[in-house]
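Below is one structure, written out as structure tokens; comments come after it.
Note that this complex is displayed minus one protein chain, with the remaining chains in position.
Chains here go by letter, A and B, matching the order in which they are written, and residues are numbered from 1 within each.
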Amino acid sequence: MFEVSDIVATYGKIEALKGVSLKVESGKITCLLGPNGAGKTTLMMTIAGILQPRRGAIRLDGMDLAGLSPARIVSRGVALVPENRLVFPQMSVRENLLAGAYQRRDRAGIDSDIDRMYARFPRLKERREQMAGTLSGGEQQMLAVARALMSRPRLLLMDEPSLGLAPLIVAEIFEIIAELNRDGTTIFLVEQNAHMALKVAHQFFLMEQGRITFSGTPGQLAEDEVIQRAYLGSRRAAG
Amino acid sequence: MDFYLGLIQIIGVHTLLGLSAYCVLLTGQVSLAQAGFFAVGAYVAGMLTVLAQWPLIPALAVAALVSGAVACAVGFPALRVKGLMLVVATVAFGEAVRLFFFNFTYQIQAGTLHLGPHGAEGFRQIRYFPENGWSTLDVVLFIWTVVALVMAGLWWLDHSRVGAVLRAVGEDELAAQSVGINITAVKVSAMTVGGFIAGIGGGIFAHYTTHIEHAQFGVVLATFAIAYPILGGLSNVFGTLLAAVFIQGFLIEGLRFMGDWRNLLFGGLIVLAMNVRPRGLLDAGTTRALRRLFAPGKERSGA
Partner (left out) sequence: MVDLVQNTIDGLMIGSSYGLLALGFTLIFGVMRRLNLSYGPSVMVGAYLGTLVYVQLAAGPLVVLVVTVLGSVLAGLYVERLCFAPMAAGAGVASMVSSFAIWMQLEQAAVLVLPRHTYPFPPLATADPLAFGPFYLRVDGLIMLACALALSAGVQLLLYRSRVGLALRATINNPVAAHLAGIDVRTAVVFAFALASAVGGIAGYLVLATDQQVTPMFGMWATFKGLIAMMIGGLGSIPGAILGGLVLGVVEANSQWYFGPQVRDLLAYVLLFACLVLRPGGLLGEAPSRQQDTGRRGA
């Protein structure tokens, strides 16, 4: 189980996370919804170790991750697919995947995992020697997911995987998310597209202004209300 | 006493140099061409008073205009490059100017003397101040009057719409462009004003040292020019003044007693200052605090 308790993080002088606590059940898809600027990306970057929390604990199966370097966190089994994908544009698809396995030393295992990624994402196989910067947005998103999977994470974090993609591609990405989960990966997902997210999620949290304001299962709250609060925040939605 | 007056002269001229970099830096351009503009001002002003027998003030004015024009001409091609590429392009320009004066000879015979720039030997006998009976104190007062005028001008500019536009371009070019600011005009104007101020500084420099040569205008001087506003901070013109006093007065003259070890400490102290205050000695926070100290209750919100 993955658990975040009472995380406080500042971004410059702004307190972006004001004591966030949440739990992600193993083997499930958990989704974090909320309006822009609620602190969702800050939370993801803090979990991944890019930003350091001021206070609070981050635990994966009892191991404390807070304060570790990003590389350490990857080797402990947490991988983040960042917002806007962030592939290595001037490296080939294959090299991007190799970089994702940087913490691993098992040459044979890495090679067979690359083959598995090619099987799961046939388009990456077609383009394996192509520079990642020349791929389409959807292909880059798949590469970013595959790169994260190359570290064999126990917990896969995804920040806005549907951002800027065509609806057809978004549907494909969510299918992949569901598929990965069926194969046993725990997924914690930040999403603006509440409609799609609620379809795949087993559990969700609402975040507004740096705080968790609701947690439950899809269906516990009317979808309209979730969407309204996820896009606009509750204060404006109420008024 | 003369030593201190000399030091005050140096600080004044270096403040002008720093201010010239300051207004270019406001638009987000890191220019190492300021020493080149400074050199142009020095040679032009010197040639006008020595060879053409002009009085000082018109000579300085023309020197400033010529430097400004050169800066304007550099500003256009330099617009094509940004960030580090601009740094290097301006280094290239500055060094090209220096090497131009290294090779530049234009002398006239005056009695037994040869006057005017003479290539590698430099330009000697720029004796306007002694010939016209200016005392060192007069020169000091003159320099600091000019410094005060330039600072007042920049202060006014900073607090007018122009300052807001310059800073907007420096903060975020794309955003500035999207609200209808003409980036080209703003950047080239800033470069021109910077060249103008550097020209005045160079012209004064030539006259109080009486002897200039190419080696004085190298990349070291250019880096000093940019170091003042960066060390001082971009929140207002006083940061640059403070940094010039700190570097020239304290780090260079104040530590002279340390002899050969001075440069070791000099480097260390600059690095320390940049580490402790990466946004400069006088950043927005300090300025606010000072203003509160001196004018309680008058602070503008959001300043």
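By our rule, a contact is a pair of C-beta atoms (placed from the backbone, for glycine too) under 8 Å apart; a residue touches a chain by one contact, two chains touch by 3 or more.
Fair warning: this is a prediction, and the values are worked out from it, not measured in the lab.
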Missing-chain contact among A:Ser69, A:Ser112, A:Ser136 or A:Thr217 belongs to A:Ser69
Which of A:Ile14, A:Met63 or A:Leu86 touches the missing chain? It is A:Leu86
Full-complex touch with the removed chain, picking from B:Arg80, B:Arg161 or B:Arg256, is B:Arg80
Residue positions on chain B contacting the omitted chain are 25, 28-30, 77-78, 80-85, 87-89, 91-93, 95-96, 99-100, 102-103, 170, 219, 223, 226-227, 230-231, 234, 260-264, 266-271, 274-275, 278-279
Interface residues of chain A toward the undisplayed chain are 48-50, 69-71, 74-75, 79-80, 82, 86-91, 95, 98-100, 102-103, 147-148, 151
